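After the structure tokens below, expect a handful of questions from me.
A single protein chain has been omitted; all remaining protein chains appear in their positions.
Order of writing sets the chain letters: A, B, C, D and E. Residues in each chain are counted from 1.
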């Protein structure tokens, strides 16, 4: 493969290729700022199911990897799990809005996250130029959890993150792809929330950025008004926004995880629209950015 | 935790503890011989489903790991896959004795191997003192395969083994647990035979030993005579035995993989009875050994 | 500095930013191909004197550096040296088309290359995000030369390249900027041709690419016809072209160095138009490429 | 050498070999606890002169070494030195219970410890599968001492321990065997007490355990009553025991060194019966332990 | 090359060679004291222009290098710059005793320091057995400066020293030769005082010694009395001497830099007579020393 494919007429080509080069130049200061750091990406929603978006996401991961901004993927699995539950006619019981996860359901969750979604992402990234390695929260005890509430069964709260395996994979040049399950303190497998797991891992790794790929454009000052998209917000402004009720219920867990990551030392948290092609790259490589960026109070 | 639990009366205790110590002494020359090398263990059969045997297997892995004989586990999944197929009412078509694996069946195979069996083994080993990390054949392109026969669908023949990830995990002190699927040259997931995968990995790693845990005592000179168990056999004697028809059909693929491993430089291949507690340790740590050992012609 | 500068109206922005992202995607396979290798760039002509071109060149160097394609700059100095000679009223004597370099002239050459041009390039690159370190051919005996012809004085032919210093600088993350003078076997300073020095260094380093930044668009099949620009040519085709007389005299030394580099194992040599902004990046990062690429006979 | 020696009848063999395996399993948690740490063993008494005990001691050292519990041997030399003194008709003068060591006597002590006992232990261990390297307290100034009392001549008190050489040997996989002499601050050789030297070295190395191999079963609550053997005692209980006069005079220096080691951060000190085969291994590898273990007040 | 050149008559030769050996012995304690440390040498004056002295200086640098006392050379350039200014008929304007350095003058300064003097020293040292690498203050932003006074133009005060490049060169076994210019905070080149630059670099490197090679014998208690040469002085005694007016105006900047280095942690500063052959070696390797040594108050 080479940079030469066809002897096109020179002049018009030059115009457009020069435009291309300018875009690389524009990205330089952002690459300079973030290279050498780690970026944890919570991968889910449309970006994980739409084939075109899957491809551009894998390209973005490869590009980050190439410029020395180390990506770590933490994936969710909501839709797949529900489908798998359905296929096996498992009916869910709910307590205070949380699904009870008994042993049978936990096996389905594990099989879906670790055995379906995770290897598919690994394969996808390996098709796009990087070399990924799948990791479950059980591997080398990456995530250790305690039960949230014994009535809920195998639903866990992460109490320990052992980053040795993930850091080892990074230092050998692999892109870690993480399935959000955990080893319980009783030695059994627990289900953990993927948004929270991404935040906990970003904090433990001292990541520069934590990126949530969602199916919304970002946060809005006024939920009904698309023009009120917030480009940048501090954690204290975010607290006011939440108190003011301007945040959708579905977004709340992400935002709490975001605040927790910022408090734990992560530089920036981003709520990006995963329905947009190359969302991650655009956020990091372009001066205009996209989505909503959450930062601590005083930006240094 | 310490070496002191109770103030037992001294004399009778001493007699038995001295017996214990003699057993460690007996193991010394075998540890000296194999430490620093790698031992690939094909894990399957009763040893993988019986709870007591699972525990003693995990103990054996820990003990090997502690004495510097690096274990790598390659697991199968026959029974679990059949059960999963059944649960989802998938009926199998057969061509010349091989099951056709279409895309749906392949997803069930992958989910079962990577999402059920593999994490369970990782968790098991982590409960017994070592630190395991699960690896699928897709991770870092560990196994690359081509289709065996296009009518069979996603059934693959391994054509490339990339050991970097497995060696990296070992050098960081983790025990790799490998699920036998492969990345096809078309970028899709392929099912590969676990016995063959274990042999290919042992060869690529330059392992000292390849161990098959089976549900038989070993090879017999005379299939019907339990007293004719073969303790040790060379690959040429094995060829005669096969030609003579004294080998059960089910054992043939293992034996072919064994010969291939020996030809590829693996020191010794063992057919062990996984129904026996601590089968692996007994083979390696005791002078009498167990099961059948296959070696090349001239033992140096 | 961050990826967020202003809350622009969303929609039109997205269109253009998505275009940007596509350009990064397009570059991925080329980055994948060349990262980890070294690219020696002979820097001279307009690209070295025009302020705008100097800036875009420094950006290109930074971008290569960031994606792991290690740039080494070898600069010339023709115009500056002539000016310096003029300022000091040194008149040159010529023998068979080559300028005689006596001790006084050599001091002016050294002062100009090592004391004017080299530090200016170092400063330029350090302004654009990478960290450069200047190296003269005397440092750590990088270039050792013998006299070309004793009547010519201190004009040298490189007979030894000691790459230790340059490789050490690269491994510490610096961009080496090399001034083409050499240590004579008599311990004195010699002037060496920059095109030849770039080729010798690329060969000694086992570079993937050697890039000549010139003030022409590339090679033409027919010297008078701009439409006959050659996109790609093998060294044997190049030999025919030279025999056919279709090459300008000024281009001959570059082409001989190019052939020598290819023979010495360098993958590709490029004749690029340094008058075009971002010429280096466009060559390496875009599928259409620019200028003329010289390769060996059989491309693997 | 291999794990296969004879085709014994299978069934009875299995019973006993399974018993063997259980013993390895039992040892696992203790190995897990102590591997990676260092164990300093004061070697002396019967274990150093009885041929059978010498062999089982060397086996124990090899086994510890194999499972990653790094043994360091510090040997004494009482009986040999007395014999050597006798052979050369040196008569000892005594001041307050301590033998005066003049220059001649010191030469005999040095020759015996460094030239007789130390190489013999090195040779012994090398016969049993590990690779030992002898070290005297003079080597790399391991032990530096000041005179205890000038009337006593070359009897020293250790004031400095330089562990670099010992740690270097360990990191290269050798078992250090240490002869307890020291470099005086006057540059001459001094005799130091082996029990004290073992304690000082264990403290300087941050060892997990310090083991004294003696010719008694351990400590007794009641000196005359064999049934009163103490399995475990804290340093404060030990202080009471000493005050209560229940300790033999010969044991006092060992106990003071033990307290000093515990105070200096060593985890556990053991008084073991070196007359028992495999005493060291039994202490570390079996749940019942043997002898007396001394710990600090609060066990974490 | 070997230690054998001729079969001289033995006896008289032995007498003199034994004298030689005694001189090496005498140097041992000084080598033992300073090896492993760094010695920054401000190189200038006669030692830099006299051919004989240049050779013995290069020998001294090699000898220091060989015995593990890492030399770093910082050179000045007063006379050469004045000559170059003269050659180009640049007339200097003066403000309060400091020469105004406009852009043209700065180019001459840079060309002279970086392009004439520095490569000549590199070449000299490479002729004498060590391997030198030239470094300008611009390389890897070694020296960063701010303007001293805007009326003075490009005259800078060092505000930052980045030692990474110099330490990298040392760790690879090269002798760094440093030209005292700096990168301004405006990205332009600034002239910095060589004495001050040597002091700043010695401080940033934590050097054991800073050596000023001058054209005087050292400091005198009484300026007019050659017999009053000061062998050793503390910084507070030095302050008194300066207040007392016994210091020549030309020496003042050196002494202020000396005090600043001592305050910054450099062990000793030396004012040596560079007109003496081997001045550096004699200071460091002989018990009598030469010149004046400046130390902090309490010598430990």
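The working rule: a contact is a pair of C-beta atoms (placed from the backbone, for glycine too) under 8 Å apart; a residue touches a chain by one contact, two chains touch by 3 or more.
These figures come from a predicted structure and were not determined experimentally.
All shown chains touched by the missing chain in the whole complex, by label: D, E. In the complete complex, the hidden chain is touched by one of D:25, D:70 or D:112, namely D:112. Here the missing chain is touched by one residue of D:43, D:57, D:143 or D:174, and it is D:174.
Within the complete assembly, residues 87-88, 107, 110-116, 118-119, 122-123, 126-127, 131-136, 138-141, 164-165, 168-169, 172, 174, 181, 183, 187-189 of subunit D touch the chain that is not shown. Seen from subunit E, the chain kept out of the figure touches residues 1-10, 13-14, 17-18, 20-33, 35, 56, 59-60, 62-63, 66-68, 128-129, 217, 226, 229, 231-232, 268, 276-278, 281-290, 293.
Assume only the chains that are shown with their structure count from here on.
Its interface matching that of B-D in over half of the contact pairs by residue number, A-C stands out among C-E, A-B or A-C.
Set against the C-alpha centre of subunit D, every other chain centre is closer than that of C.
Its C-alpha atoms superposed on subunit D, subunit A is turned by 120 degrees; the angle is given in steps of 5.
Centroid to centroid, with C-alpha atoms defining each point, subunit B and subunit E lie 68 Å apart.
The geometric centre of subunit A is 41 Å away from that of subunit C, both derived from CA atoms.
Per-chain Cα centroids separate subunit A from subunit E by 56 Å. Counting partners per residue, subunit C has no residue that reaches two or more other chains.
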